[in-house]
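Beneath this line is the structure, given in C-alpha cells, with notes to follow.
A single protein chain has been omitted from the complex, and every remaining protein chain is retained in its original position.
Think of it as A, B and C in the order they're written, each chain with its own count starting at 1.
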C-alpha cells in the first residue's frame, strides 16, 4: 500500500512502528473522517472542482464506509498507516481518479484537526446528558433523605449536625458547576478548522463557512495558523473540564468509601459495585469507588501530558502534538464510564438511618448552644468558652427540629434543590437544542 | 496574643510555624477580610444581632484597617497567626465586646472561603482587561504587517508562504479563546459562600442573599457543604484558565525566541526585553520570552498541585486544602505579570522585512503549482508527484500577489481581523459592566 | 468461568468491564506468573504442602503455559478475568485438585506484587544494556568529530566556540548519570515480595528466603505490609528513573531538530528518521526526534499519575493502585523504544563540517581576547569592557588551535572520553553479572 509521502526509500520498519500513532484511536474516527470528507467534497462541488456526478459517487462510497464501520467491517490495521490513507485508498480503489480528487485543497493536517472536533462534539454532548442525569438522581436521593441526620465532619472529626440531604445535595451542586465548565469546553471545540490546509490556507477561493454549516459547527475557526496552533490546546481545555468532573467523582468516592467502612457505617454500597476477596471470605470491598478515585489521577495526568507536550512548541504543525489524540480520547471515555459507574453507585446506595441517627452525639451541638447564649446577648467568644467548659452536660436535641432550625438557604433545613432542578431543566433544553442542531446537520449531510 | 482555639497547652513553636500558612498571602487579603466582615456585620444588623450603633462603629474600624493597609501600616506578622485573628484582635482592642460580636454566626472557614473569592474577582477582572489590551495590540501589529510575507513552518521546516499578519493574528485569536475560558472561571468564582459557617450552616435565620448583594456577587453558592467542598475546586478552575493564557504566551515566546535568532532573524526584540552576558560582550539574549516560557511550567505545576491536593479529600473542611491559597495567588500574579511582559515584547518588536522576504524561497510554492495543475483537471495526487519531480525549476512569484491569492477566510490574504475587533468591543462592554457592578457594590458597602 | 471471589450474585457486566484492568498488561506477564507459581510451589513442596509428584506435575503444566505463551497461544481474554485466574483455571483443568493447591498460603495480592517485579527486572536489564550501547555510540561519534568546531549557544544565541565532540560528549555523560539512577531503581525493584499474602503474612512457616533465591532476587522485601505499601512506590521510582533517560533524549532531540533546520544546518538527519509531507514535496521532517520529544511528556505524565494515585492511600491493598501497572509497563516500553530510536538517529547522523566551520564567526572569540588581556595583567572586568568596545575588529583564529587551547578537563580540547569509556566497561561487567545471576536462576527454576 502506497504511503502518501513516499519518496522512494524504505523506511525502517521499527521507525514506522514508533511513528505510527495508535490505529485504535483512528478506528474511533472512521465516521468523522467520512463526514468531513463529504463536507469538503460538497464544498469542492460548490466551487466547481468536483462535478455533480463526482461528488455523488464519492459521497456514496463514503456513506458505504460509515456503514461498514458501524458493523466493524472497516478495520484499520498498522499496514494501512492511518484512517486518512485507508479511506483515500478505499475511495481510489472504488472510483479511480475521481477518488483522488477529494484531496484537492486539503491537507492531512486539515483532516487531523477536523476529525477530533467532530468526535469530541458527539462525545461531549453525551457526557453532558449523562451528567444531568446523574445530578437528577442525586437531587432525588437528597430529597428523599433530607431529614436523615448525620454528623458533619471537618478534619475527619465529628463537627456539627449535617444531613444525608445536605451531603448528597453538595455533590448535585458540584456537578452542576462542572457542567458549566464542560459547556464552555464544548463551545470552544465547536469551531470548524477545515480549510486551514497545512496551516497557511490555500491560494484558492474555498468556502470555509459552507463546510462549517454542513457539519453543524457553530463557528468557523478563522486564522488558519491558529487552527493548527489550537491542536492540543482545545483538547487540553476539554480534558481540563473532564478533570473537574473526575475531581467531583473522586471526592464523592472518597466519601462513599469512608462512610461505608464498618467503623463509620452510614451507608451500604450496592452489590453491583463491590466485590469479594480471594482469601478473606468475609470481605465486601468498595472496588468501584476506589477505582473511580484512582482514575482521577489518570485524567489529571493526561491533562498534564497534553499541556506539557504542546506548551512551548513553535507555531505550525509539529509532530510532538501526536501525543494529544490518544490521551484525549482515553480521558473522554474514562470520564464517560466513570459517570456511568457513579450513576450505578447512587442508584444502588442504601442509607443506614439507624447508624446515622445514633452517631449524632451531643458534641455536635456545642455551637448551637453557644448561639443560644448569643441570643441572650453574650458575645460569641464568651459563649463559646462557657460551652467549652460544660461540654459533658450537653444533651442531644430532637434531630428533626435541629435540622429544621438550619433554615437559611443552603443549610440542611433549606437545601434549595428546587431551584437547582429548575436550572437543570433549563440546561437540558439548551443541550437538546445543541444536540438536534448537530445531529440534523449530519443527517442532512449523509442523506 | 490569644489564639482563637487556645486550649491551655503550649503548642510546640516549630509545629506552629509548620502549620502557619503564608502570612504573605494573608497580607494580600486584608481589604477583603474587612469587606466581608462589614457585609456580615450589616447582615447581623438586619436580623437584629447588632444594633445600629454597633455596626456603625464596627464598620468605622474596618474601614480604618483598609486605609492602614493601603499605606502598608497593617502588617501581619507570624505572631498574629493570620489575617482573621489580626483583624478580630484589632477590632476588640478598639471596641471591646462589640468587636467580638462580629464573629457571631460565622466561622473561620467562612472567612477563608469568601476572602479569596473577593480577591480573585478583583484580579480576574484586571487580567481580563490586560488580555483584551494585548489582543488589541496584536491585531494592530498584524494589520500593519499583513502584507509582509514570511515562510510558514511545519516541523520547523519551511513549508508554505505565510505572512507576519497571519503569524501575529493567530495569537490574537488564541488569546481570545483564552479570554472565553477565563470568563467562565470568573463566573464560577462569582458565587458567595459566606454563611456556610463550618460547612453545615447555622441554626439561625441568617440572610445569605443579602450579603451576596452587598459584596457584589452575582449569585449565592447554596449548599453549605458544597461551599466548603468547592475550596480548591474553584481555584483549580481559575488556575486552569490561567494556564491556557500561559500556554499561549509560552508558544508565542517560543516563536519570538526562534525567529529572533541570528539564524532566522525575522524579528528583533526590543532592548527592554533582552539582556547581555557577563562574559560575552556580543550577546543579546531574549531573556523575557525565555522566562515567560519557563514560567508556563510553574502555572501548570501549581494547577497540578491544587488539583492533586484536593482531588480525593472527603467532604467538609480538611487542612490539606491549605496548599491552595499560596499557589493560586502566585499563579494569578505570575500570569498577570507575564501578560504585562508580553505586552512590552509586542510593543517593542521590530520586523525585519528584508529577511522575511528574502527567506520566501521557491520551495514554498510547490503546492501552489500543484494546485494550478489541479485547475487544469489533473488529480491532486498526480499534480503533486509531477511538481515533486520538477522542484528545482520553480520560480518565486510576486509575493504580494501570492498573499492576495490566499483569499478565503482566515488565510494570509483575508485575516478576518475586523470581526475579531468587533468581538473584542462586545467583550469589553460586558467586562465594563461586570467591573462597575462589582466596584459600585464595594464602594457603597464602604460608604 | 468461575471468578475466585464469586458470591452468588451477578455483577453488572458494565461494572465488570470498568474494573477489569487491562488484559493487555496481564498478557505481558504470563511467563512471570508461571515462574512465581513454580517458585511458590517448590517452596510448598519444601515445607511439606505439596509432595514431589504434585510439584512435578504442576511445574510441568506451568512450563507448558510458558511455551504456549511464547507462541502466542495462551491468550487472556476479558472473559478470563486476569492472568491469575486464567493460569489457575488452566492448572485445575489439567490437574484437578492438585492444581488448586498452588494457591495455598498465597494471595492474589502476592501474585500482583511479584509478577511485575520479575517483569521489571527483565526489562530494566535490557534498558541498561541499550543505554550503554547508545553511550558507546555517542562516545565514538564524539571522538571521530572532536576537532569539528561549531558555535556554542546560550539563550539560543551564538556564545563561544564549541565542537561537535563537546556537544555529543555532553549527552554521553548525561546518559551515564541516567544509568546510575536506573541502576538504583533496579536495585530497589530487586526485592522479593512473595509470601506477604494479603499484606499480613500467613500463620504458617513459609520460607520466603527460599523463593527469593529460586527467582533470582537479591533480597527479600521483609515487612509484609510494606510489600503491599510499596506497590506503586517501587514503580514510581522506576518510572522516575526512566523519566531521566527521556529528559536526556528530549534535550538531544531538541538539539537535533534545531541543528537540522535549514537555518542552522549543522547536521543532517538520516532518511530513516525523517519523512515527507502529503502536500509539500520539498519537505524533510525530523519526525522521529519530534516524537521522541513529545513522548517525554508521556513518561513524565505517567510518573505523575502513579505518584498521585498512591500518594495518600492508607496502608494495605487498595484498588486505586490498579492504575499503576498499565502506566508502568507503557513507560518501560516507550523508553525502551525511544532509546532504540535515538540509537538509529545517532547511527545515521551526518555532520555538515563546512557549515559548522563557517558559522564560527568572530563574535565567538570575544572572551578569548578578553582572557588574553587578563594574561597581560588587566582585571577581567576591564578587559571585558575593552573588547566589547572593539568587537568589530576581532579576527577568527585558527579553529583547530582554538579547540586545542581549551585544554582543561571537560573542555573541547580535552573531552575526557577515555575515562568515560573505562567507566562503561566497569558498568557493563556489573550488568552482565546481574543479568547472568538472574537468568541462571530462572533457567534452573524451569529445568
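Rule of thumb we're sticking to: contacts are C-beta pairs under 8 Å (C-beta built on N, C-alpha and C of every residue); 3 or more make two chains touch, one makes a residue touch a chain.
Everything quoted here is computed from the prediction, not taken from an experiment.
Participant: Which residue among C:145, C:253, C:335 or C:441 touches the omitted chain?
Facilitator: The single option touching the absent chain is C:253.
Participant: Taking the full complex into account, find the residue in B:183, B:322, B:385 or B:421 that is in contact with the omitted chain.
Facilitator: B:322
Participant: Kindly state which of the options C:74, C:90, C:153 or C:302 is in contact with the chain not pictured.
Facilitator: Of the candidates C:74, C:90, C:153 or C:302, C:153 is in touch with the missing chain.
Participant: Which of C:19, C:114, C:141 or C:402 touches the chain that is not shown?
Facilitator: C:402
Participant: Which residue among B:291, B:391 or B:426 touches the omitted chain?
Facilitator: Of these options, the touching residue for the absent chain is B:291.
Participant: In terms of residues, what is the contact footprint of the unshown chain on subunit C?
Facilitator: The missing chain touches subunit C at positions 49, 97, 100-101, 103-105, 109, 152-156, 159-162, 166-167, 169-174, 177, 180-181, 184, 187-188, 195-209, 220-230, 233-234, 236-237, 240, 243-244, 246-248, 250-251, 253-255, 258, 293, 296-297, 300, 304, 307-308, 310-319, 367-368, 371, 374, 379-382, 402, 405-412, 415-416, 419-420.
Participant: Tell me where the left-out chain touches subunit A, residue by residue.
Facilitator: Interface residues of subunit A facing the absent chain: 154-160, 257-258, 261-264, 277-287, 290, 304, 308, 311-312, 363, 366-367, 370, 384, 387-388, 391.
Participant: Could you pull out which residues of subunit B are in touch with the chain that's been left out?
Facilitator: Given the touch definition above, subunit B has residues 4-7, 9, 11-12, 14-15, 18-19, 103, 107-108, 197-198, 271-273, 275-280, 285-288, 290-291, 293-295, 297-298, 300-302, 304-306, 308-309, 318-323, 327, 337-338, 340-341, 344 touching the missing chain.
Everything that follows uses one rule, which is that only the chains that are shown with their structure count from here on.
Participant: Would you mind checking which pair of chains has the most C-beta pairs in contact?
Facilitator: By contact count, the leading interface is A-B.
Participant: Using Cα averages as centroids, what's the distance between subunit B and subunit C in whole Å?
Facilitator: 38
Participant: Just give me the whole-number Å value for how far the CA centre of subunit A lies from that of subunit C.
Facilitator: 33
Participant: How many angstrom lie between the CA centroids of subunit A and subunit B, rounded to a whole number?
Facilitator: The answer is 24 Å.
Participant: Of all the residues in subunit A, which ones touch at least 2 other chains?
Facilitator: 103, 197-198, 293, 297, 300, 304, 308, 318-319
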